[in-house]
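With one protein chain withheld, the remaining protein chains of the complex are depicted in position.
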Amino acid sequence: MKLDPKSARSLEFFTAQMVRISRPGMIGLAVMLLVVFGGIYALAVQVIDGHIVTGMRDNVVWGIYIANFIFFIGISYAGALISGILHLLRVPWRAPIIRIAEMITVISTMIGPSYILLCMGRLDRLHHLALYGRIQSPILWDVLAISTYLTGSIIFLYLASIRDLAALRTYPFKSKWRIWLYKFLSVDFNGNAAQNQYLDRALTIMSAIIIPLAILVHSVLAWIFGMTLRPGWHSTIFAPYFVIAAVFSGTGVLIIAMWVFRKVYHLESYITKIHFNYLGIILMILGALYAYFTFSEYLTSWYGSETWEMEVLYKLFDTNEYWWWFFFAAILGVVLPIAVILFPRFRTINSITAVSVIAVLALWVKRYLIIIPTLETPLLPLQDMRPEYIHYKVTPVEWMLTFAGIAMFCLLFFLFSKFLPIVNVVKVTEDRSYGALRQIVADRIIKREVKAFKLKERQKFAH
Amino acid sequence: MNSGFKHILLILSIALISAHGIIAQETELANTKLQAAYYKDQNNLERITAKLLIKSERYEPFANAEVHFYSVKDTTKTLLKTIVTDEKGEATYILEPDAKASSDSTGQVVFAVEYDGNPTSESASKEIMVTPAALKVTFFQEDTTKFISIEAFETGGGDTPIPITETEIGVFVKRTFSYLNIAKEATNTEGKLIVPFPVDMPGDSIGVLTIVAKIEDHDLYGNVEAWGTINWARPVPIADEARRGLGDTDAPLWMVYTLIVLLSAVWFHYAYVIFLIIKIKLAKHHI
Partner (left out) sequence: MEEQKNDQSRRAFFSKTVPAAIGMLGVSGLLAEACKAPEEEEEKVSLLAPDGKLVQVSKSSISPQPVSPQEAREGIPGKKFVMVIDLARCKNARQCVAQCQKMHNQPAEDEWIKVFLMQDSEDTAPYWFPKPCFHCNQPPCVKVCPVGATYKRTDGIVLVDTDRCIGCKFCMTACPYSSRVFQWKEAPKSAESCSQPYSPETSVPSRVGTVGKCDFCPDMARQGKLPGCVTGCPNGVIFFGDKNEDIVSNGSESFRFSELVHDRAGYHFMAELGTEPNVYYLPPVDRLFDYEKGFNDLSDEQVEFYKNSVVKKH
C-alpha cells in the first residue's frame, strides 16, 4: 500500500517506538515478569497442595478468583461496546482510541477466563466440558459465549489492523520475522477499491455482531449468579446490571490506558483532550445508569425485606463488616466520577483519568461484594466452629495470582504495542487530511450561523 | 520433711494403688452372658444364633470368642460345631440334616451353647428346647373380600401334623428394609388365623405382594417364619420415560434450538468475514 508523505511520517513515529524499549520500559517489563512468575509459583503451590491454600471453604466456595473473572470480562467491554458502537455510528473522533479499546477487549477476554480455571478443583479434567457438556448449565453457556466472543474480538481487532499491517509491510524493519509476519497478516492489501469495499463490509459486520455478543456474554455471566436461589444473587435485573457495570468499568480502563500510552509514547497530538472529554461524558452517563441499577437492586430487596436478603443487606451496611467497602464501591466510586465530569471546569485529562481509576477500583470491589457476602450468608445457620468457614479471607496465593493477572494484562498490552501501533495510524492520517476533527468544529459553527440567520429572518418577518 | 521426700511418698502411693488395680483385675473374672435363639425359615432352613456378651461397665458384645454348639439327647451332649463370634458377639450355626433328626422322647429337640471362658472371663452356657413347628401362608377370596390364611402346626409328631392353637402369630408385609406389621393375633382352635388382605398396600409393578407370618420368641417353637406371594396388591407402575428438562441428561428442545440458532448465526458471520478476507487477498490486482 502506498502511503502519502504525511502517513509515512506518522508511521515512522510509531515504528521507531515499536522496535526499541526505553529504560523505564525495561524496568516495567522486569517488574511485570517478576509478578507473573510469582503467580506461576503460587499456582504451583495451589496445584500441589490443593485448594486448601486459598481462603475458599465450603460456604464461600468462590472467592477473589471469580471477582477477578467478572472484572476482566467487564473491562473487555471497552473494545466491544465502545469501539463497536463508535464504529457503527461512524463517530469521527474514534480513530486514535479504538485500537487501544480493541486490544483491551482481546487481552482481558484471554485473562478473565483463566481465573475460572484457577477456581476449578480439577484442572486436569477440563476436557470433560467437551466430553460430557450439558447445555442446561450456565457454565456451558459461559464457555460457549466467551470463546465465541474472544474469537470475534480477535477477528475485529485484526480487521481493524489490516490497513496498518499493510502500511507496516512497506516499512524497512531490521528483523526478518517482522517483515514476514506483516507480509503474511496484511493479506496483500494495497488499498484498491475492491479491497477497501470488502474490508469495510467485514468491519461493519463484525462491529455489529460484537455488540449483541458482548451483551450476551455478560448476561450469561450474571445468570450464573442469578439462576441460584441465593440472597443478593437471585435477581431478575442482574443481567442488565452486570452489562452496565461492565461498560462503566471498561470505559474507565480505556481512559486509564489512553492516559498511560499518551504519556509513554508521547501521543499528545493524537489523543487529545477531546477524547478524554467525550469518553468522560460517556463514563458519567454509564455511572448514572449504574447508580440507578444499584439503587433499584438494593431498594427492592430492602423494601421486600425477605429474611435472607436482609441478612446480606445488613452485612453490607454494617460498619464492622462491609460498609466502608460498600460505601466506596456503590457510592463514592460513582458519585465522584459523575461530580467531577458533570462540571466542565473540573474536566481535565488528569482529573478524568483520576476518577476513572476510582471508578475501576470501585467496580472491582463491587464484584467482590457481589460474591463474598452472599456466600457468607447461607440459608441454614452457620453453625461451624472453624472461623475460616464463616469468613472468607484472601490468602497470599490468591493475592499473588490476582496481581499476576493484572501484570499479565499490562505485559500483553506492552507486547501488543510493540507489534502494532497503539494508534490506528492510517485511519488517523486519513481523517486528518479530511480534517475530520476540524469538520466537527466547522459543523457546529455552521449550525450556529444557520440558527442565528433563521432567528434574524423570523424577527424580520415578525416586523 | 522436705519436699523431695513428699514427692517420693506420693509416687509410691500412686504406684501401690495402681498395682492393686492390676492385681484386682487379674483375680476377678469378667461376667459373661450367652443368649441363644432358634430360627426356622420358609425353606425349612434351621439355625441357632448365639450372642455372647461380656460385662465391663455394662454388657457388651464379646467378639472373637469360641462358642460351642451341642445337640443334647437324653443327657448325652454331642458337639455339632465350634464357631468364633463376630464383632457383634454373634455366632450362627446352621443345622445340618442329621442334627435335626435327634428329637428326644417328648418330641423336643434340645441344643446347648457353651462358652468355655478364658483367664479373664467366666464361662457361660445356655440351653434351648425346641418343638419343631411350621407355618403355611395361603390366600383365599370370599365374594369380593380377600383374605390371608395362616396355618400353624407341629411337625415333630409323625405323619399327621398337630395344629398349634391359641398361639400368637405376627403377620407382616415384606418390604425392602423391614417387615411392616399388619396383624398380631392368636390362632383359633384349628390352628388357623385368618386376616383380611391389605388390598390398599402397594405391591410391585404388577401388584405382587409378599406376606410373611411369624411366630416370634416362643417358649416352645422359637422363631418360625413362612411367606406367600400373590398379586392382589395395588400395582405401582414404573414410569421412567426419558424426559428433557433442566435436571435431566437431555436439555429441553427449545434450549437446544435457541443455542444452535444463536451460535450458528454468529459463526456463520465469522465464516463470511473470513471469506471476505480471502477475497481481499484475491483482489490484490484490482485497481
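Just so it is clear, A and B label the chains in written order, and each chain counts residues from 1 on its own.
Going forward, contacts are C-beta pairs under 8 Å (C-beta built on N, C-alpha and C of every residue); 3 or more make two chains touch, one makes a residue touch a chain.
On a predicted model such as this, the values are computed, not experimentally measured, just so you know.
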Contact partner of the left-out chain, one of A:Leu126, A:Ala339 or A:Leu415: A:Leu126
Residue among B:Ala65, B:Ile83 or B:Ile169 touching the omitted chain: B:Ile83
Residues belonging to subunit A that touch the chain removed from view: 37, 40-41, 43-45, 47-53, 56-59, 61-62, 116, 119-126, 128-129, 131-134, 136-140, 143, 224-225, 227-230, 307, 310-311, 314, 375, 378-383, 385-387, 395-397
Where the unshown chain meets subunit B, residue by residue: 81, 83-84, 92-96, 173, 175-181, 201-202, 204-205, 236, 238, 240, 246-249
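The rule we apply is simple: only the chains that are shown with their structure count from here on.
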Separation of subunit A from subunit B, taking each centre as the mean of its C-alpha atoms, in whole Å: 65
List of subunit B residues in touch with subunit A within their complex: 245-249, 251-252, 255-256, 259, 262-263, 266-267, 269-270, 272-274, 276-281, 283-284, 286-287
Parts of subunit A lying in touch with subunit B, wherever the complex brings them together: 134-136, 141, 144, 148, 151-152, 155, 159, 162, 187-190, 192-195, 198-199, 201-202, 205-206, 209, 213, 216
